[in-house]
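A single protein chain has been removed from this complex, and every other one stays in its place.
Moving on, here comes chain A:
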């Protein structure tokens, strides 16, 4: 891979606050939460015979440095044993021993230098795999709607959390050597890690995001594979299942990956943009990951401006027909794109784009109209419009004029007046011409109606 090391994930973690309320009504989830108790699930544990009871081992800090390594591995092996957390009363003592041991291991690798020796890698990865890799349980709620419903939380979190914590400390340790680790952290490992992103538990996905980001940064040999697998997950999400809980997290990682792409962009990356990211805009649950998705798209355009035209045409193709909430998101994304657009690119798409914007400003849904009209508060967009006023004004004029007279919402009418004023100042002559021809046209229709 030619790309440089990615910046930390989280760059795109803009919160989606617009989705907290729908048209001023409290979301169903808020109401539901009152009756619903938090549900927990786990398929990690499959009862297989009697459970081994754990016996506490001596503390690592009490061992001599000769014994420490041996004891470290023993503790790792001890932590490979799994417990049933759906049964909250079984094996309480052993669960507590494992929890304490995991805590001790986290502490041990993060405060001591030179403890991650070559021989420990195998046991470390084995312990991590044994704990986190599992088939995710079926959702408690078969119609789980991530926008509305409370997620089912992972029951064995008290242990799994510590294992993730340990995994991260391990990856981030100054002693960590990718050249040794790559024998254990291989394609199969990454594949299993990626499948966990479907976890319903947001806490787990958050850990996974950081973990995968670190792995992508440190294992150059796995990068192409990781990208391809994410690609596959997304394609399946778009065209087959429409369901995957970790889309936002994966996109967030991708945002930072794209940032590190070398120029000129490879065909593979462009294909990913056009055939995966753009069609992702059609997903039902777009609100859950739109911020991250738009960030990725804009990252691409900042890398290579010639992609602007196909991207905007793509968005226009998938423009929401009935969902106003999504339309507002699309408009937001368009504004982000216009913020970084080059004037030459702008000329290429202004016509189809402003035809769409003209439809949006006259939407009877005031949030859509409002969002589109906000474009005129953006200095850079204003300058682009001004440069191309001869093209844009004729497209926009009819809608703007009409809603200034007819829109039901007073805020919109006020906004439209401002916009019309701005446009008039840009080219008064053209504005007057359009006004009179518009009026003449209306007059003609009136005549037709009267003589009919």
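Definition applied: contacts are C-beta pairs under 8 Å (C-beta built on N, C-alpha and C of every residue); 3 or more make two chains touch, one makes a residue touch a chain; residues count from 1.
The working rule: contacts and distances are computed from a predicted model.
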Hidden chain of the complex, named as in its UniProt record, picked from "superoxide dismutase", "Protein phosphatase 2 scaffold subunit Abeta", "MAK16 protein" or "Glutamyl-tRNA(Gln) amidotransferase subunit C, mitochondrial": "Protein phosphatase 2 scaffold subunit Abeta"
Residue of A:275, A:348, A:365 or A:402 in touch with the missing chain, whole complex considered: A:275
Option touching the unshown chain, where A:135, A:177, A:364 or A:411 are the choices: A:135
Candidates A:62, A:143, A:240 or A:379 - the one touching the absent chain: A:240
Sites on chain A contacted by the missing partner chain, in the whole complex: 43, 45-47, 135, 137-138, 188, 191, 232, 235-236, 238-240, 275, 279, 317
